[in-house]
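Right, one structure below, let's go through it.
Note that this complex is displayed minus one protein chain, with the remaining chains in position.
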Amino acid sequence: MKIKVIINGEKKVLDIEPHEILLDVLRRYGYYSVRRGCDTGMCGICTVLFDGKPVPSCSVFAARADGHEITTLEGLPEAKEFAELLAEEGADQCGYCSPGLIVNTVYLKKLKIKKMDEAKIKLIGNLCRCTGYEGQHRAIAKFLGVEK
Amino acid sequence: MKEVTRKIPKKDALGLLLGKPVYTDDIAPENSLIVKILRSPHAFARIKNIDTSEAEKIEGIECIITHLDLPRNPITRAGQGYPEPSPHDWYILDEYVRYVGDEVAIIAGKNEQCVEEALQKIKVEYEIFEPVLDFEKAEDHPSIIHPEKESHPMFEIGFDAEKNIAASYEMEIGNIEEELKNCDVVVHQRYYTQAQAHVAFEPHTAASYLDMHGRLVIISSTQVPFHVRRIIAEAFGLPIKDIRVIKPRIGGGFGGKQAIHGEPFVAAVTLKTGKPAKIVYTRQEVFEATYTRHPMRYDITLGATKDGKLKVIDMQGLSDTGAYGEHALTTFMVAGSKTLPLYNKVSAVRFTGKVVYTNKVPAGAFRGYGAIQGNFALESTIDMLAEKLGMDPVEFRKKNMIAEGETSPIFKIMGEGREGVEMFVRSCKLNECVEEGMKLINWKEKYPRVKISETKIRGVGMAIAMQGSGIANIDMGAAILKLNDDGSFNLLIGATDLGTGSDTILAQIAAEVLNVPTENIIVYSSDTDLTPFDVGAYASSTTYVSGNAVKRAAEKMKKLIIKEGARKLGIEESKVDFDGNYIYEINGDKKLPLKELATVLYYTENQKQLITDASYVGEESPPPFMAGFAEVEVDIETGKVKLINYVAVVDCGTTINPNLAKIQVEGGLVQGIGMTLFEDVKYSPNGKLLTNNLMHYKIPSRLDIGNIIVKFAESYEPTGPFGAKSVAEIGIDTPPAAIANAIYNAVGIRITSLPITPEKILMSLK
Partner (left out) sequence: MLSFKSYIKPKNIKEAYDLLQNNNAEIIGGATFLRLSNRKVDLAIDLIDAGLDYIKDTEENVEIGSMVTISEFEENPILSNLFNGYLKNVAETILSFQMRNIITIGGTLYPKYGFSDLITALLVLNTDIYLYHSGKISLEEYLKTKVHKDILEKIVIKKEKLKATFHYIRNSEYDFSILNVAVSKGKKVKIAVGARPGVATLAYKAMEYLNKNGLNENNIKEAAKIAAEEIVFADDIKTSKEYRKVVCEALVRRALLEVM
């Protein structure tokens, strides 16, 4: 089937199977920042914005996106600023989890979160096996302008 | 030092962070056949018959390969030095399946859907055997997991397949029984550790194709590209020269990718069809059919005299290697060799035990590599002993632990899979680590416990640990440096960056020697055609072993630049030096910019390529040390443990890049915390892994870890590159014992099996 989607601001017509998962379709169309970590909605690595809100793309059927808007890391201009903060802390190791974390954190910036604890609650679904989180928290605190 | 100790971001940081296509699945040939594996539903069976005819008819299916189609060369998947200390007991496909998830057939087709469909349509008849699921009953079990006669060890490792024993080991110094008689206090305790899963977030992925010369090219998320090349050659009976292995960026390894996993399956497809092929493991496959940590059991006996001197350590172990003997002997020995030297003043020490086969997910390498299992057992028992002696456990350790300039007979007796090397510890700031840690956790005020409320009690506990820096006399790393015409350098290394940042720190080492900015060193790593050999990323070897190789190559390059510069300047070599920018006359004012020399050497005079190389094999394996302090809060009505603070003070010598070193330790700690508190492993009664996804297998989230405080002791290892030792594994070792000790200090309950769940605590409190 064909679906019409706005991806990163561009109108696209995508050819999909009815049961295909959004994550797979996005990768097939070259959005490689979208990666599969767990496939059960737990790791947050596949996070994209669906109509502006962070969702795990492994848990959304692509067909649902027909008529809706998707933003991946590639389409988030604010991503670079946060990425640089993470890099400065050395808070990226393998980097595999980073896109999901960045998409979700950039969204949090819009929520004007005031406390680190609140940010952590909203980021609990972004797992990382390499860094032990502390370095990420140092970078997140800087990016959101909250106390660590 | 200018470049070393600089906190620069990783060279690949922005590429990784901004989601560029850099992992195996992103760069696999676009028209790759999709490869999937039909896996055994039985824990132990023999394949009587496979009927693939229906499956083959499905549109899009290109090939289905069974054990009848492949060479049957016994190999080990473990990527270790050659000959490997792991038994050769694995076949690309075999008529026996030895755990739920073992490979039965390889299916390749044009897309996921047809391959999935074909998986359902293959008919397999099995002869089912009684599986061995309890490792304590494996030896002498009526079922023999490796009845085939081809399986064999490469040298004596105590392998006895008829008894389901993959390896065994024993050593004794002094006389345990006699010495125990002289002890005033003796304690004995048994411990169990679980089959922790690595959960590297990039699943195991491999792709293969034939290049224009017909050579097999494999792209793989591996920690050991050179070992992959050798093992694949052996498995298929191909010449090594016909294989090239490329490791792109990889999404974490932790030991789980120190082996071949998907590579032989894509290779089989490409060799058969001539077409590119790729396999991406599902998360469930990663859990069920790659590697776990070796579950172990230890019986520890310690004896001391009443003045607080530790006299005897006896460690008797049993390790479960699962269906295949990968890393069986070596992880087991490391449980002793990387713990026992901590207490080097004992009169008698013994370490014995066996590693048995079971019909479970194979165990393999995992950060800590036995040391974390041994540390949990030994460091928990040390606290028990200190209590019995009426001593503060920190004071007891300070009195008995190893110090700078000392040695331990263990270094010589226990290597990895064979004898080790004699070694005096040239750098050891363990005492400083302990002192600093006590301050940071506020031991004096918090030990042993503070009551917070009627139901909540806080306790503190600690443990010390050591690891190694590569395997002495075995691990080799090599580097090549090449001068470009703009004065920049290519650094070619076999070393494998798993996200650890090794490309960056190795560039920092080269830059420090050459006195140039790290930005001028362009790194290319881990491609068996283009980079020199390196054993790969394991055994905490990269900074120390590969780092020393890079340092040597850079020193040679510096000499070469001086030589060529002097010639151009027309002065004697001894009167010239190089400062990173200029080759200059030491007592004069002639000078020549490096860039100019480089251009001239390429294009105009005396043309040549300046290139240097070096190899390094450690003669020693200097241990990094650390002290870990945990503060926990136990809810006595629910048994729930909340980690409040974890303090780690580490002696890893010079931190080449302090940011990256810190993240290594933080990451290691959190994996150790996960193993201690959350990462529970459950099997069904017929041997299927139940904790096979992230809903049921819980790695720590960002809300589970409390406050983590990491500090480094000032330390300098004379044999290391610019004073560095390793830092990759040491962080993981202390949490099990330190947290168990803290819980004991809080509520008087000693938990001796991991993970420490609320249920275990509450049920023992009742």
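First chain written, first letter: the chains are A and B, and each begins at residue 1.
Please note the rule applied: a contact is a pair of C-beta atoms (placed from the backbone, for glycine too) under 8 Å apart; a residue touches a chain by one contact, two chains touch by 3 or more.
Note that this is a predicted model, so its numbers are computed, not measured.
Undergrad: Report, in label order, the displayed chains that the undisplayed chain touches.
TA: Result: the unshown chain touches A, B.
Undergrad: Would you mind spotting which of A:28, A:64, A:114 or A:148 touches the chain that isn't drawn?
TA: Here the residue in touch with the unshown chain is A:64.
Undergrad: For the chain left out of this view, which of A:37, A:56, A:75 or A:95 touches it?
TA: Once the missing chain is taken into account, the touching residue is A:56.
Undergrad: List the residues of subunit A that touch the chain left out of this view.
TA: The list for subunit A reads 1, 18-19, 21, 40-42, 44, 47, 50, 53-56, 59-61, 63-64, 66-67, 104, 121-127.
Undergrad: Go through subunit B and note every residue touching the omitted chain.
TA: 116, 637-640, 677-678, 682, 690-691, 695-696, 698, 700-701, 703-704, 757-759, 762-763, 766
Here, only the chains that are shown with their structure count from here on.
Undergrad: Give the list of subunit A residues in touch with subunit B in this complex.
TA: 17, 32-40, 42-43, 45, 72-74, 79-80, 83-84, 86-99, 102, 120-121, 123-124, 126-137
Undergrad: Tell me, which parts of subunit B touch subunit A in their complex?
TA: 7, 9-10, 12-21, 23, 26, 113, 198-203, 249-252, 254, 282-283, 498-501, 657, 659-660, 662-663, 665-671, 693-695, 699, 701-703, 705, 708, 710
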